[in-house]
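Complex shown without one protein chain; remaining protein chains in place.
Chain nomenclature is as follows: A, B and C, assigned in order of appearance, with residue numbering initiated at 1 for each chain independently.
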Amino acid sequence: MGLSPEQLENVRMLRESAAAVADKQDLTRIRSQRFALPGFDRQVWQTMSELGWLGLALPEANGGAGLGMVEMAALAEELGAALSPEPFIAATLAVNLLGPELRSAAMAGEIIILPALQEKPQDLGRSGDLTRFEDGRVSGRKVFVPMAAGADAFVVSTRGGLAVVDAKADGVLVETIQAQDGGHWGTVSFSGALATPTEGDLAGALDQAIIATSAYLLGVIDAALELTLDYLNTREQFGAKLGSFQALQHRAVDLKLQAALTRASVTDAASILDADTTRAAKSAAASRAKARASDAAMLVTRQAIQLHGGIGYTDEHDIGLFLRKAMVLSPWLGDSTWHRRRFAALTAEHDEQASSPARSGQLADAEVQ
Amino acid sequence: MGLSPEQLENVRMLRESAAAVADKQDLTRIRSQRFALPGFDRQVWQTMSELGWLGLALPEANGGAGLGMVEMAALAEELGAALSPEPFIAATLAVNLLGPELRSAAMAGEIIILPALQEKPQDLGRSGDLTRFEDGRVSGRKVFVPMAAGADAFVVSTRGGLAVVDAKADGVLVETIQAQDGGHWGTVSFSGALATPTEGDLAGALDQAIIATSAYLLGVIDAALELTLDYLNTREQFGAKLGSFQALQHRAVDLKLQAALTRASVTDAASILDADTTRAAKSAAASRAKARASDAAMLVTRQAIQLHGGIGYTDEHDIGLFLRKAMVLSPWLGDSTWHRRRFAALTAEHDEQASSPARSGQLADAEVQ
Amino acid sequence: MSHSAFNFQDYNALSESDFRALVRRFLDAHHPPELRNPIKRLHWNEARPWYMTLSAHGWLAPGWPREAGGMGLSPSKQLIYVDEFERFGAARTPDHGIMLFGPLLLKYGTEAQKQKFLPRIIAGEDIWCQGYSEPNAGSDLASLRTQAVLEGDHWLINGQKTWTTLASDANWIFMLVRTDSTGKKQQGISFLLVPMDSPGVSVRPIINLDLQDEFCEVFFDNVRVPRENLVGEVNQGWTMAKALLGFERIFLGSPRQSAHAIARLKKLAEHVGAWSDPVFQDRYTQLRLDLEDHKSLYEIFADKLRQGQELGAEVSLLKIHQSELYQRISDAMLQIGGEEATCLEPINGDRDLNPAGVFLTARAATIYGGASEVQRNIISKNVLRLPDKPSNKNSAAWRDTNSNTGEKP
Partner (left out) sequence: MSHSAFNFQDYNALSESDFRALVRRFLDAHHPPELRNPIKRLHWNEARPWYMTLSAHGWLAPGWPREAGGMGLSPSKQLIYVDEFERFGAARTPDHGIMLFGPLLLKYGTEAQKQKFLPRIIAGEDIWCQGYSEPNAGSDLASLRTQAVLEGDHWLINGQKTWTTLASDANWIFMLVRTDSTGKKQQGISFLLVPMDSPGVSVRPIINLDLQDEFCEVFFDNVRVPRENLVGEVNQGWTMAKALLGFERIFLGSPRQSAHAIARLKKLAEHVGAWSDPVFQDRYTQLRLDLEDHKSLYEIFADKLRQGQELGAEVSLLKIHQSELYQRISDAMLQIGGEEATCLEPINGDRDLNPAGVFLTARAATIYGGASEVQRNIISKNVLRLPDKPSNKNSAAWRDTNSNTGEKP
């Protein structure tokens, strides 16, 4: 299951280039974008598109870089570690669903197209769309559209298929709600707005976005843990470094374990998405990664606050930014409960062949002594 | 909610007299009874009956001591701390359901009468009895009858009411299964066995037994914790007392917290059973106590093994006896899942009036600074 | 103090249930409806009318003796007073003068100090804040370093306090300062009173995780106060501050905060449609049982108080369990809240549907008022009697630190 030398090299290069927009050491830019609209940096967006990121996983024939989920996950992880507010994952999802012309413009950063899919909270694929698309016009209401105020257009799921709607078109109303991470959600109402049809593998694009979000959360986890370990290594209390207290050490180990499991889960999911296997296997892997990443991100960032003590409870310290990001992305594209249930449903038969019951651990025991 | 001076005095005296049969310091007697039949000491039983324990909570008019659940819980707790294998709680349950003659004999220790109620595992009150009682004869099968090999007779629940059946009667077959604590369960088959009808408040007797079992488990918890704290205070590793390692200290605190919650829950439940309130309130309190005691007993004894390390994984060390007792009593008379559900069902309306939502913690916060 | 229907000669002569009913009637009659269940800690300008109402009826200081302008309530009546205020959702006023400073002054102050300060608190003329925690002395409060040096007739103060709740509203601060650095760190601490408008005092609000501004940093740059602003003996400040913890320590473990939170969890579950989910129901019932058992545990300690007994170090168990239970309830809110729980504002503008707000606020519960880790250290040492590290004798001292004196939002 290891990566190929080529993949390793791609990943290495992507991580390096990510440093251009994602500065893990200085979150000043992140703070400056908080609670403002559109809540991200169009300049940075331009750089991202110039680096070819928006078409990273598209085939070269479509103008993409022809890379896979493995590479996109590595990039998303870097963005997560730096808390990038740019709607990279959402835009990438949309790019998958565009025709050649819009795709090129979106990949070039000329226009920002974001997906508008949900009609209720926690409703990823649960109920069908009520939004109508008839006679070239879209009517309906979409909620929890990430960073909607920054969108030039939306890819909208409707009963009549996917449609692209210009954000400035007549009959489009974008209202925003501030989110805890400093970004915002859009509630986008369409009343007979002019639209053009588009198509694409929405299920596949969603799984890609789910894994990318898991990878972003992995970045959040690792960065929050690193910040916390730094704090434990410097802050003194009761005449000793905080990190020398065994109860805190063991808690830090538990967080490290969750970080390691998340990395393993996300890495595997990315490889499975790139592999030649069934949709069900891919979706199950995506759900496994998101369930782990969502819960681990909440656990690690919550504990990071506790381990920071009083200073962690201020908005001045950066550690809170990681908690707020985890709060927002853990439920997005399905929370851990939703993904656990999807995983269970998708793997109900597989579970049978897990293994024939056998003397528990006999050879596992065996190697021990 | 505190105890009255009279209750306090009763409890003190009972705890003292419990020392006569329940030696917390020496578990040699407990070991000697393990995995044998009947698995307890008829001599000790005689002492228990002479101390008046079997009628402790019966009205004085019925020959009892006229004490309440508060006192019985205190006694059960002492028995639990010493891991007494005698079927005191089961026999007390049966005594509640006997007519004057048998009651006197049972209270005097002349005969041991035990309840035979369940027909399936985990079936306390879930499904009705299939056992028949017609024309003075009982037919059916009861399972998980505690310490059945020591019974002279059984109180049997049937579709036709409660019946007393002599264990030696024709048509009675007692088969035993060894339990992990060294005691045993009886599977008692009745095929037209002669029986006499009896009656009593079975639901009330069950709640009493449920709280007594919770109190017994409280004794198990406290004794296991004490043994563990002693070990942490003496055993050295890596050049220091085990108990000086902060990670172990904090774990011990968590166990102490569960012990304290169990004591609070059991004490409250006992007072509520003695109070003039509804059956639903009493059953809810009993379920709350058993849910807590079952889970806390498993947690504390499991962790006690871990904190003892290698020696805890031997049968030679006494700490394992506490784990085995918790394993057996946690599911008996309803496991924590069953009791949580019963509690939820019994208190579904109450929960509404819990309190009007208010600014969380404002005055609770308030007192802090 | 004006007369009112609620101003009894002796509240303690009432039965518990009569007194409880009286408190309810009082709140129904007098509490400003718009201040009920506030979403954040009120500032003085918002809370003032309510404070003055309490004052006017003589209901401001439940624990103070009648002659000092208080209600003179017995411990059990004080428990009822607090319980009913919490249950009602009464707004909390800036009450450090009443709850913390007043009792200390009553016990340790000179007659002149009492005469000077207590009436002004009752009258709403002085608003006090508490200066205990410092940037490097939070959970480890005994490490405080803000220094006071006696120069002639004045104390010269230099240093910094932090987590000072509502310092921007206060005109006085009572504070712990270091007056001796030679012995054990708990010794050499004194208790000083400082006007907030003294030259050299400056205040900077801190925005907390919930984006509120209830705490501040307070800086002291060559601040001078008269020698008589010392309370008690020099170097006895630590002992005095600790001794005052008796009564109020139990309130850190009051079940009310979790009870409110669980009611909100239910309302949220109904809103998001999780209420009928058996998995949620299971979790909810577990939380309810934890709360019910917590109430039973709380009553054990409340009984001790009613009987005039010491609470002992064991009361830390209450604080640990309450704060962690409150967090678990708030975690459950976030878990079921979906995208709606990611928003800055309450759902549909309904204060009771504010999972993110409760979740963030709850983070403080295990940090302030003695962090959970410190509480566990206290129980390990003083209740379980587990040993210190042999080679670590010099760190034993801090475990005596009762960090319940620490600041708390």
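Operating definition for what follows: a residue touches a chain if its C-beta (ideal position, glycine included) is under 8 Å from a C-beta of that chain, and two chains touch if they have at least 3 such contacts.
Please read these numbers as outputs of a predicted model, since none were measured by experiment.
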{"item": "Among the chains presented, those that the missing one touches", "value": "A, B, C"}
{"item": "Option touching the unshown chain, where A:S157, A:S265, A:Q303 or A:S330 are the choices", "value": "A:S265"}
{"item": "Of B:S32, B:Q122 or B:T277, the residue in touch with the unshown chain", "value": "B:Q122"}
{"item": "Identified contact with the non-displayed chain, of A:F40, A:F154, A:Y216 or A:F343", "value": "A:F343"}
{"item": "Of A:K120, A:K256 or A:H317, the residue in touch with the unshown chain", "value": "A:K256"}
{"item": "Hidden partner interface residues of subunit C, rising order", "value": "277-279, 282, 389, 391-392, 394-395"}
{"item": "Positions on subunit B where the hidden chain makes contact", "value": "35, 118, 121-122, 143-144, 177-181, 185, 236-240, 245, 247-248, 298, 302, 305-306, 309-310, 312-316, 320, 323, 327-328, 330-332, 335-337"}
{"item": "Chain not shown, touching residues in subunit A", "value": "1-2, 229, 232-233, 239-241, 243-244, 246, 249-250, 252-254, 256-257, 260-265, 267-268, 288, 291-292, 340-341, 343-344, 347, 351, 354-369"}
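Throughout what follows, only the chains that are shown with their structure count from here on.
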{"item": "Inter-centroid spacing, subunit C versus subunit A (mean Cα positions, whole Å)", "value": "40"}
{"item": "Whole-Å gap separating subunit A and subunit B, where each centre is the average of the chain's CA atoms", "value": "51"}
{"item": "Per-residue overlap in subunit B, given as positions that touch at least 2 other chains", "value": "246, 249-250"}
{"item": "Sites on subunit C at which at least two other chains make contact", "value": "368, 373, 376, 407, 409"}
